[in-house]
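One structure, as structure tokens, below. Some questions next.
For this depiction, one protein chain was excluded, whereas all remaining protein chains were kept in their positions.
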Amino acid sequence: MDINTKKLKKNAFRVTKVRGYTASRIRVPGGHLDVKFLPKIQEIADKFGNGTIHITSRQGFEIPGIPFEKMPEVNLALQSLIEGLEINQDAMNEGYPAAGTRNITACIGNKVCPFACYQTTAFAKRIEKAVFPHDLHFKVALTGCPNDCAKVRMHDFGIMGMTLPQLDPSRCIDCKACVNACKKKSVGALKTENYRPVRNEEKCIGCGECVLNCPNMAWTRSEEKYYRLTLLGRTGKKNPRLGEDFIKWVDEDSIIKIILNTYKYVTAYIDPRAPGGKEHIGYIVDRTGFDEFKKWAMEGVNLPKAAEVTDRIYWSGIKY
Amino acid sequence: MDINTKKLKKNAFRVTKVRGYTASRIRVPGGHLDVKFLPKIQEIADKFGNGTIHITSRQGFEIPGIPFEKMPEVNLALQSLIEGLEINQDAMNEGYPAAGTRNITACIGNKVCPFACYQTTAFAKRIEKAVFPHDLHFKVALTGCPNDCAKVRMHDFGIMGMTLPQLDPSRCIDCKACVNACKKKSVGALKTENYRPVRNEEKCIGCGECVLNCPNMAWTRSEEKYYRLTLLGRTGKKNPRLGEDFIKWVDEDSIIKIILNTYKYVTAYIDPRAPGGKEHIGYIVDRTGFDEFKKWAMEGVNLPKAAEVTDRIYWSGIKY
Amino acid sequence: MGYVLTTKQANEIFAELSTQYRLFAPKTFGNEGRYSDTGCVRYGEVTCVEDITFDKKSEYSFKEAILPVMQTLFYFTEREVTEPKVDDKKTMIFLRSCDIHAVKRLDEMYYKNGPKDYYYSLLRDNVKFVLIGCEQSFENCFCVSMGTNTTDHYDFSFCKAHDTYEINLKNTEFISLFEKVNASVMEVKVPFVTENDVKVQIPDGLKAKVTSSTIWDEYDSRCIACGRCNFVCPTCTCFTMQDMYYTDNGKVGERRRVWASCMVDGFTDVAGGGSYRKNYGQRMRFKLLHKVYDFKQRNGFHMCIGCGRCDDVCPEYISFSNCINKLPEALKEVDQL
Amino acid sequence: MGYVLTTKQANEIFAELSTQYRLFAPKTFGNEGRYSDTGCVRYGEVTCVEDITFDKKSEYSFKEAILPVMQTLFYFTEREVTEPKVDDKKTMIFLRSCDIHAVKRLDEMYYKNGPKDYYYSLLRDNVKFVLIGCEQSFENCFCVSMGTNTTDHYDFSFCKAHDTYEINLKNTEFISLFEKVNASVMEVKVPFVTENDVKVQIPDGLKAKVTSSTIWDEYDSRCIACGRCNFVCPTCTCFTMQDMYYTDNGKVGERRRVWASCMVDGFTDVAGGGSYRKNYGQRMRFKLLHKVYDFKQRNGFHMCIGCGRCDDVCPEYISFSNCINKLPEALKEVDQL
Amino acid sequence: MIKNDYIPFSSKILEVIKHTEIEFTFRMEYTADAKPGQFFEVSMPKYGEAPISISGIGENFVDLTIRKVGKVTDEVFEHYTGESLFLRGPYGNGFDVLDYESKEVIVVAGGTGLSPVRGVVEYFYNNPDKCESMTLISGFKSPDDILFSADLEKWKENMEVILTVDSAEEGSRYKTGLVTTYIPKLQIKDKNNVAVVVVGPPAMMRFSVKAFLDLGIAEENIWISQERKMCCGLGKCGHCKIGDVYVCLDGPVFNYVKGKELID
Partner (left out) sequence: MIKNDYIPFSSKILEVIKHTEIEFTFRMEYTADAKPGQFFEVSMPKYGEAPISISGIGENFVDLTIRKVGKVTDEVFEHYTGESLFLRGPYGNGFDVLDYESKEVIVVAGGTGLSPVRGVVEYFYNNPDKCESMTLISGFKSPDDILFSADLEKWKENMEVILTVDSAEEGSRYKTGLVTTYIPKLQIKDKNNVAVVVVGPPAMMRFSVKAFLDLGIAEENIWISQERKMCCGLGKCGHCKIGDVYVCLDGPVFNYVKGKELID
């Protein structure tokens, strides 16, 4: 058996613990899919794998127990999924073209969740279209609101939906639902002054609890969709850490631009001798300094007026 | 339409953004399932929902677009899944009995992954059996190794597989593969002394890179399975933070005992007025002090000899 | 008397009316729903027929047009008290049959319960009502049960029929309005709902004693006391006074009244810390019996008009109509005590 | 001459043999695989037949029984040099046909290439070989291509047949051993593999010039230079010397030799920083040509015995046999230069 | 044009009588009709209004006894050095002393409940012939909380006054115990000719009424005064509604036949 493990990894298969057997990873950008795709997943698992799947922590299906020699057949079988899930692909019937940049994950978003500030899956797919396929080890995740069910702060790029709440004071009846909700469930950015909530703009995280809890539509959402962009969180063996805020009240276009810019930055600065060709962007930023990163990242970005950019980020986290 | 939202939430449905429609959440303990269950999921989505599913960040399937009145029928349809996935259940045909304690998630583990130090799904199911059903808002996650693909540090209980590497010096040929791997991919806990690797026991995180990289089986894994237990990480709107180490080199039995003890502790101390009856354990610990928590948690726990318990934990994280 | 209008004619009429009236009608506030990417149908000023949302029930009722959420009673400077100026434009409200019945409830409170209300009169005395017909019942409506499904108390009706608008004229002072645009004269029957999916039956022998039933207890945990049911209700009339001084000049301020909710904390708080109905179930009981029992005791007809807005809006999916239908059971229970 | 043994008889024989021999055989080390919950089949001392793993190829070869991973050459105190004591127990190795051929390669190096190796001789001179037959070829085996699938060079064979053990005896000095347990005498034919899935064809006109082929280049990126292929190989014999002093007493130490790998960094490092074959592909070339070309140039037969252990163990799934089969292409390529 | 009932009038503070640290009686200039048990909406513009019972009525004044327990009353105390307060009212039905004439009148007051009934007591003090007898049971938390102590002393002249405190230090000169302790001990001549007036906190009223009922006093001979949040005093704001009554319009004084339905 002669297998180029580097090629198979790029092809979204993986070297498993079981000699001679691989696992196929089916990415679902944004985590939402039509159930019509399930029979194909089942078929692949039954026909080529061991009849089981793992739901991955990146919102995909991992089909284990596939003999290496079945990879071309699995790739053929994957074609309808790759097309159906709208994965960018260079050549048909050859499976996934790259696996470096990980599946763009998203919480269920405002399709379903009352808290979500936007359509997470739609934005995830937009990013997917902009960046894939790519071999660099990037992790992007989207979450609908600051509850962060998607744990975006453990990703390189964490995108958290926000709304800039708008108060119509003439509809406010001073029931304090917003103030109480903000205090109990969020950051306590509201206080009552003269029978009306006053928002601490600096503190406000744009979660929308005030809007959700206002019984009289005095608080409504901003027409514009805003996001918090967090940077370079990670798990891992050296220094797991939370992503830190880069820009608060940023817009979709800027986020996509910043991500694309970061690909350029990493391409320019990555350590070519990094094990497995993988180097977490954070270590590269350590090397070049944050300012250099920021210079590349912000190239050509036009931020919305409300945007607040962090001057310089200092990460902490656990250091082993 | 008269719906007891609290009951439906306990029943693993949810109040969605769309009036009159709910979503059913199918938990998959440990994230691994036989594909024979997929057709049932497809059927429920097609018959009662809108034909789509979301792969949740907790390794489940969320089936949206279900009219509230279909919940009893969905519960009937779920029965085979609940049984098949071995979910603890009080009464048949009534769906999930509780949804407070969240699905116990796990990375793919050593079924497939070379890095994993144990069978994550099996341990997840063991915990499932011990704690479910429960209404308290607990999040438990398992990951096979300190790479932490499951992001366990964002959970109340993070369980990270470890191996205590054993050196057979008579098989060591001083190739330095272990020292280099530990330095480049892990924490640099190995140095060479007299042609042999010497392990810094304090630094070692038990990732097993030395074992994996040793070409001559000089390093092997410990017979015993060990774990790192991290505590009270969370996302959220107030103070997202990483779980901090509670016990290094702990065993399965102790972990289960500590989790069960924590249920007792929370039951004793939870704020009965917490919104939605949910209060993150972390805030309770803030109130009672860590020592009180620890007293409850460690009640009747017999740690293995190697275990290192943190005296008192101080969490950090992002504070809004 | 009836007319059929093209959209163009209808808008000419709107333009004409706008010179004298502020036109209030249900309209869709595109992005102002509670949840992202959702809208909200509620009352607002309209200037053309396209502004009006005909095919949905408004989440909030017309009442804010004559009973504003917040109304300044007077301004005070150091020792003076001054009434605010009132817009002398008249108001025209587009509303459905049930809501026209609601107007009667508002009038009952503000014209008759105690002295006639000065501020209410200022607005209410200048209102014309335009009836929107109901081709079919909406979810949660139970107007038929409450006898509010039909009405004659309107100035004219205004119903959308495909791409025309049909008018049934009651108040002849508006004849010239329609003649001016050469509206086609036609027999127009206003569509009224004759049956709802939801039906309620208020038991005949209902009495205050049901207060002590246990049916209210479930709402202790289900209800979150947010008050949405009151705010959307076209018959809820409670308010609270607010005295405030302006941040910029502490010597000057105003007294105003704002909507209050019997479901929300603080409604019964008396100076010194006392309060009543701490349990949310008891608030539900208080509200419900007001709507379908004691209002009628006092005024001879039920307060509730069966619009179902309280059910539409409840974030906890508590159904008011469903609770009404538990009353027989409650009666039976308390009779056995 | 042949025997059939029951398990009981076999274990009596093992007990008897153990008095004179250390018995080395492939056994399963239950929890000592690289990955959690995996085992590893490699050589170790056995005391009963149940200890032996018959149905799998051992990951590491028998060679460590006579060529230990680490061998102390001598101890030195301040000015003295002392040889270590040698266990005077003899060694019996259970191994397959291909591995018996490997012994010949070890002997060639340690007995003949240069002076006879003192330390090798100490162990090797006292070894008896027990042949394990191969009912079928394992994955990656290509012994047939290398002509190592059969052998007569053993003392006796020992094959598991369901619940009995079949012995083919070559060395008559062991007759009494079997007679003592009243072993059933029977014609026993040792099973040998006659075909492998994997076949290699070493081209006839192979020459050093293939060094400059580009076939090696792919291994520059694929190979990780871990050396597993060398360590598992029963014919790899390289070692490195280590001089060390004991941490507890810096005046006392030892010189030893440990296995070395031509794939691992440092193998060719000379004092002053020079080194050869920095590219991993060139190391692959060096190893491969040694195994199937220049060893034969020097010694008359191929070094590689086709056991395929290098393929079994490579974490990067590089196949040695597959590379051999690229040689014709490589030859063609360099001939065109 | 109809009357704007929301506009308050300015009333001069004629005198301030301090009872306790937090209870003062404000004697306000006022000349129109008023009955005991009625109330005024007293306001400090910019701070709000509070319903305050009339605790005394004179030729050109009304007494308003104000307890410092809420935002508005706090502000009144803070700012009463000003010459006047804003008033609206009087609102409510008040006590109709005619209902009690010729009867054995028993007034039970808990704490500040003495304020609204003070006018009733005063009436029979000044017109002792208009009733068969007059008894006042007045309870306070502690000796420091006693209101109208001069009145209480004065009233003893021609009526029975039982002054009790819930608790007092050892050796205090006050009776101790809840007002309900003293009800069963009352000497009633003809229980069908009794008029009972109970005013005070909800629990005190509930238990006092029960004690009288136990004595065989008929419901129709008992009157209570309900305290509720009242924003407007005009039957509009809804806060004071209990069942089908509006306390501000239909009360605060209710005959117990109606009043018993108003337990909330």
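Order of writing sets the labels: A, B, C, D and E. Residues in every chain begin at 1.
Following the convention adopted for this analysis, contacts are C-beta pairs under 8 Å (C-beta built on N, C-alpha and C of every residue); 3 or more make two chains touch, one makes a residue touch a chain.
None of these values were measured; they are calculated from a predicted model.
In the full assembly, the chain not pictured is in contact with D, by the touch criterion defined above.
Per the touch definition above, the residue from D:Ser221, D:Thr240 or D:Asn322 contacting the chain not shown is D:Thr240.
Checked against the full complex, the one of D:Leu5, D:Ala25, D:Ile93 or D:Met109 touching the unshown chain is D:Met109. Note on the undisplayed chain: of the listed residues D:Leu169, D:Ala183, D:Ala260 or D:Leu331, the one touching it is D:Ala260.
Remark: the residues of subunit D touching the chain excluded from display are 73-74, 76, 79, 81, 83, 109-110, 113-119, 121, 208, 237-245, 250, 253, 255, 257, 260, 262, 267-274, 276-277, 282, 286, 289-290, 294-295, 297-298.
Just so it is clear, only the chains that are shown with their structure count from here on.
Comparing the CA-atom centres of all chains against that of subunit D, the greatest distance is found for E.
Using CA-based centroids throughout, the chain positioned farthest away from subunit B is E. Chains A-B form the pair joined by the most contacting C-beta pairs.
Centroids built from CA atoms put subunit C at 50 Å from subunit B. Between the Cα centres of subunit C and subunit D there is a gap of 92 Å.
In subunit C, the positions touching at least two other chains are 35, 240, 242, 244-245, 260.
Counting partner chains per residue, subunit E shows two or more touched chains at no residue at all. Every pair of chains that touch is listed here: A-B, A-C, A-D, B-C, B-D, C-E.
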